[in-house]
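Every protein chain of the complex appears in place save one, which is left out.
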Amino acid sequence: MSLIQFQQHRELDLIGVGRLCIDLNANEINRPMELTRTFTKYVGGSPANITIALSKLGKKTGFIGRIADDQHGRFIMNYLQECGVDTSNVVKDLSGSVTGLVFTEIKSPEECSILMYRDNVADLKLEPGDVSEAYIKRAKAILISGTALAKSPSREAVFIALEYARKHDVVVIFDIDYRPRTWVSLAEVGAYCRLVAEKSDIILGGREEFDLLEDLAGQARDDRETANMWFEHRAKIVLVKHGGAGSTAFTRDGQVLKGVTYKANVVKTFGAGDSFAGAFIYGLMNGLSVEESQRLGAASASIVVSSHSSSDAMPTIEKIQALIQSAN
Amino acid sequence: MSLIQFQQHRELDLIGVGRLCIDLNANEINRPMELTRTFTKYVGGSPANITIALSKLGKKTGFIGRIADDQHGRFIMNYLQECGVDTSNVVKDLSGSVTGLVFTEIKSPEECSILMYRDNVADLKLEPGDVSEAYIKRAKAILISGTALAKSPSREAVFIALEYARKHDVVVIFDIDYRPRTWVSLAEVGAYCRLVAEKSDIILGGREEFDLLEDLAGQARDDRETANMWFEHRAKIVLVKHGGAGSTAFTRDGQVLKGVTYKANVVKTFGAGDSFAGAFIYGLMNGLSVEESQRLGAASASIVVSSHSSSDAMPTIEKIQALIQSAN
Amino acid sequence: MSLIQFQQHRELDLIGVGRLCIDLNANEINRPMELTRTFTKYVGGSPANITIALSKLGKKTGFIGRIADDQHGRFIMNYLQECGVDTSNVVKDLSGSVTGLVFTEIKSPEECSILMYRDNVADLKLEPGDVSEAYIKRAKAILISGTALAKSPSREAVFIALEYARKHDVVVIFDIDYRPRTWVSLAEVGAYCRLVAEKSDIILGGREEFDLLEDLAGQARDDRETANMWFEHRAKIVLVKHGGAGSTAFTRDGQVLKGVTYKANVVKTFGAGDSFAGAFIYGLMNGLSVEESQRLGAASASIVVSSHSSSDAMPTIEKIQALIQSAN
Partner (left out) sequence: MSLIQFQQHRELDLIGVGRLCIDLNANEINRPMELTRTFTKYVGGSPANITIALSKLGKKTGFIGRIADDQHGRFIMNYLQECGVDTSNVVKDLSGSVTGLVFTEIKSPEECSILMYRDNVADLKLEPGDVSEAYIKRAKAILISGTALAKSPSREAVFIALEYARKHDVVVIFDIDYRPRTWVSLAEVGAYCRLVAEKSDIILGGREEFDLLEDLAGQARDDRETANMWFEHRAKIVLVKHGGAGSTAFTRDGQVLKGVTYKANVVKTFGAGDSFAGAFIYGLMNGLSVEESQRLGAASASIVVSSHSSSDAMPTIEKIQALIQSAN
């Protein structure tokens, strides 16, 4: 029997919840951003990227989120629709909010940083009333991003979405996706991410992100302890990402799976996590083993870090498989 | 075996968490407040009242909360100490906050209302760092009041306290204590109170308060359904208060106990719930049955509604027993 | 020719602008507030007190302000009407604001302090749209209190009122009335109070209050320099209050008038400034000399500091004159 039980008859494979924003990627790279004069615009935001990745891999996807009532908001809406993401539950925010921005700075392939605009952003205006129980129960899985927990009313909207998902056996995938800029305090990060993690089936995060959730008692934890902690709640798979060193997946039935990595002609490190997550979830949904799913994720990440964007560069399954075969 | 397992060797019987405020009770009553010229000052706030009630009943109690750095804050601190409540974990807030106020208006015994001052109040400034794991594990039970969930950082502090309590087998008593003035939206009330209720052993609330927690799906609920809903989580006792009509207690092991009420020479209805809760918890802690505990609660409530204050009027066990005997 | 030209044909003698609040005066006095158990409620707020003082002295007065939509707000409305103040331009605020409070602590006649509630108060919600040009031009004078400048939108409403007053030759009386609690920074106090003082005919304040307005260049000033500074703008009378030591009035035509003081059986110092201002303005309006007006002010102050309240104790002209005669 499979580790994760997706309700196979459901119409939508995955609904992303939360952040929809704009990446402004430096065109002149390998220098500090002060010396960059032009930027290229892409759709961004971790749950947007993962949902787009799955859509490009052929899955039926939808999104629950808010966009600003401006040119950037319309650009996001158009792009999601072009990618085949169902936007019937994407709400235009009329409160005078703006679209979240991420300027990327690529000093070198190893030294990348971002400059975020997160004040008064539309995505954090998501309201409980925007979350439709009928919509969620049409899905096999929902993907919750930790950034959506950073502020009210988005935070409460996520808890409502989580309740609907649990009530209707929708698999809950939690990507911690910690972004310091949006949060008021580390205590809030811990408190709310823990409450979501306790109710999630699959938890994805970096080592430092898991530490944020677990610093309750202050002691250092290793990946094994982390996994055990969440297996005491509902988690079936806990995947700890270690950047270039690959990921380690722990499963409730006792497996420990060290993921492979693929060589890449690295342009920047942005988008690695989202592309991994997209292909990994694709694998699980298609009944592949956790190990095989990690392989798809690693291949997808190696393709995305070699290109200029995150969302736009999300590969097809053919491209992923080609890379895996050429690597063998 | 008892329904609720209190760790008998613990030093403190109960720690209250949350609201410490001032009641300004109308001296000239049976009229609208516009015609009242003088007010008498008492310590107030539901968790303060319940903690004081238990202290007056001979229990060892403590409190986790914040008070303003002013004359009202010092009055609260002094009063708690006079009542024997341990204040080692009551923090003086230095942010320029004020003490929450409640002006009471008594138009008639049946027509009572309040005027609350809840802007920038010290009690909602409680921070996660104020909550000591070492202190909580010294207690048999903690009492969490829903009003402490209304705002950050108090909200996160409560979730931290809750985690410590669960980790160390401290019985969690949740008094919904809904106060509209403090909350931003009903969606927040529902989302956060549900998250606490799911982790609580004993839940106390009025019918309307339980409805607030359960309106997720919109359908009307009766007390039986309410109780069952929380028994699916950790609750052992769910007590639904119906004002003058008494309370109904449901227990995880299937009991349904309609509480008695005692006649009272009612001055005002304020304080009825808190005095009931104090004596009810006292009963459970002393190994009495749920039914006997309800009786103590009802007697205590009848004493408090016959007097001018809430905190000051909390009775001794002798006074409660005398009332019960005289009523037989 | 008189120093100040009041438009004699105008219907209203004075319109107060700004703060309407509640004083809760300690009944048990000569002790710290922690030991006070009961409080008596009065209407308070400097412009309210001055307007009430003039009304009790027989002048026709009105008020421009906002009150909370609660029992305290209704109490204020009723009291103003009982005093004969026209309340047609007092607006009920529907934003969920509260009535400002001042708890008074009387440790000894010399050691008095206050505890203010100024968060989310109705009086600071006064909006530019609440200020009627037609109403202002019906008055001989308006009285602006510095506390109304502490926050938007009340601050802008005051600037609008000021423009209407200047446009229609309404005498502008500015009472600096500095209350630290309401302001964000001293820089704001200085910037906005200076802008109002530049356009005022009569400026009233304590030595420390004038210093706040003038610390631009940092140098210490004496009363003479202060007066000269404002005479360069529009001021005709600058009155510097020195508490128990009396006041000094400077006039644009070169007079320097050291005011008398009257012995009093002092209960508390609150209300001294407002009662002085009320009777002083009364004198000027009735064509008395500045010196005679100061004498009325001093007598009124000595009556008010001998009683328990501020607004309620404002004396009639007969009472003031009786005191002056008995002192001779």
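Think of it as A, B and C in the order they're written, each chain with its own count starting at 1.
Keep in mind that, in the parts below, a contact is a pair of C-beta atoms (placed from the backbone, for glycine too) under 8 Å apart; a residue touches a chain by one contact, two chains touch by 3 or more.
A quick note: this is a predicted structure, and the numbers were derived from the prediction, not measured.
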Task: Which displayed chains the unshown chain touches - done: A, C
Task: Of C:114, C:195 or C:288, the residue in touch with the unshown chain - done: C:195
- [ ] Have a look at C:8, C:88 or C:185 and name the one touching the chain we're not showing.
- [x] C:185
Open item on the list: By the contact criterion defined above, which parts of subunit C meet the unshown chain? Give residue numbers in ascending order.
Closed with: 127-129, 133, 152-153, 155-157, 159-160, 163, 184-185, 187-188, 191-192, 194-195, 216-217
- [ ] Could I get the residues of subunit A that touch the absent chain, sorted low to high?
- [x] 24, 27, 32-34, 36-41, 70-72, 74-75, 78, 98, 101, 103, 105, 115, 117, 119-120
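The rule we apply is simple: only the chains that are shown with their structure count from here on.
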Task: Pairwise touch network: line, ring, star, complete, or other - done: line
Open item on the list: Centroid from C-alpha atoms only, then distance subunit B to subunit C, rounded to Å. What do you get?
Closed with: 44
Task: Rounded Å distance, subunit A centre to subunit C centre (Cα mean) - done: 60
- [ ] Give me the residues of subunit C that touch two or more other chains.
- [x] none
